[in-house]
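This structure is in structure tokens; I'll ask about it shortly.
Of the protein chains in this complex, one is absent; all others appear in place.
Should a chain be cited, it is by its letter among A, B and C, assigned in written order, with residues numbered from 1 in that chain.
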Amino acid sequence: MNKKINNCFISVNIQKDDFDVNAEIKSIGTRKIIGGIANFIGVVRDTQKEKEELVSLELEHYPGMTEKAIITICRDAQKRWEINFVKVIHRVGNLKIGDNIVLVITASAHRKESFKSAEFIMDFLKSRAPIWKKEHYKTHSSWVQSKEEDELSLKDW
Amino acid sequence: MNKKINNCFISVNIQKDDFDVNAEIKSIGTRKIIGGIANFIGVVRDTQKEKEELVSLELEHYPGMTEKAIITICRDAQKRWEINFVKVIHRVGNLKIGDNIVLVITASAHRKESFKSAEFIMDFLKSRAPIWKKEHYKTHSSWVQSKEEDELSLKDW
Amino acid sequence: MKILYFSWLREKIGVPFEELEVQSENVHDLIKELIRTDQKYALAFEDIKSIRVAVDQKLIQNLNVSIKNVKEVAFFPPMTGG
Partner (left out) sequence: MKILYFSWLREKIGVPFEELEVQSENVHDLIKELIRTDQKYALAFEDIKSIRVAVDQKLIQNLNVSIKNVKEVAFFPPMTGG
């Protein structure tokens, strides 16, 4: 889903496939007015809450709404900071430890704006994008519970 | 220059050549405990302070000291946040509009720690790494002046 | 109306979505209506505070939101994206 609002290009993809960071950075296109590109990659890690090792992380989402919800988050970021490019790729399906989950790229004339907007988008993705994670272990599975701190951290923005 | 302190791998390179973000992210190696990778790429932009277009940006540095100064910044970041990997590549020489200048990668178990440490390192690079920029235009050249705001922003940390 | 369930709510209800003719005029009544039809809904909606609702793919804050002329209503636990 691609949108261009107030000279800010917003692109959101929900996909099973992995992403190529170089290619996504290249997709920014002309860099004449770009001074800073902030990137964040979320990675499947073993939270080590359980005695056994994580076998896989399953990501379920609400097709249609996920894209819209993320576009809304990106637009909110774009209202607060002067950014020229936002790209969000969120993977769904079954992932393994070390796999990429999510990519957020923001590009701006200024480093602060790119950093803040990427951090803002990541914070809101956590509890505003209709995506749910399930951890699969050898002997059992459990849905990841939302963290109160994630919801509270939104109030700092 | 590579160092490993308290389980944090720190790598700093000053080079003329461009960098490959994918390759640098791959160099993190094992990702078992990594949940977030923050990246920042600084890009040569035309600040449009002058009537004419920027022809090139020349970066001069203090060989030997630059690496040490950046390692010190990375170590300071590592004292404040739980990070497992820091990579800084700073280019020197003659660059054109749109060229990459600097890459900062930090990897951590948690997204906040990786974001904050990357932002911290970028802020300190601005006025603590012995690097100087000269803007070349068709008819004249001028050294980039340090910004008071860059020095002041360090006090927020 | 299309009613969708995600995450453990989907598992408790047993289907990802269902097409239902409903009488209710708002979300609150819809939940009560569902609970009356089958025990599985009563179990799924037991802890209503832990359930989030989207009406036509928009998150709502209040169960009194009208569902007249609405195409889909989705129920799910707090999101864990990112």
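Worth pointing out:
Here is the rule we go by: contacts are C-beta pairs under 8 Å (C-beta built on N, C-alpha and C of every residue); 3 or more make two chains touch, one makes a residue touch a chain.
Worth saying up front: this structure is predicted, and the values here are computed from it rather than measured.
Although it is not drawn, the missing chain touches B when the whole complex is taken into account. Remark: the omitted chain is touched by one listed residue; of B:Asn7, B:Asn22, B:Gln48 or B:Ser146 this is B:Ser146.
When the full complex is taken into account, the listed residue touching the unshown chain is A:Arg111, out of A:Arg31, A:His61, A:Arg91 or A:Arg111. Considering the full assembly, B:Ala129 is the residue among B:Cys8, B:Ile25, B:Ala109 or B:Ala129 that touches the omitted chain.
For chain B, the list of residues touching the undisplayed chain reads 42, 60-62, 64-66, 68-69, 90, 101-102, 122, 125-134, 143-146, 151.
As a working rule, only the chains that are shown with their structure count from here on.
The distance from the centre of chain A to the centre of chain B, each centre being the mean of the chain's C-alpha atoms, comes to 23 Å. A separation of 48 Å divides the Cα centre of chain B from that of chain C. Multi-chain contact residues of chain C (touching two or more other chains): 82.
Among the residues of chain A, those in touch with two or more other chains are 42, 122.
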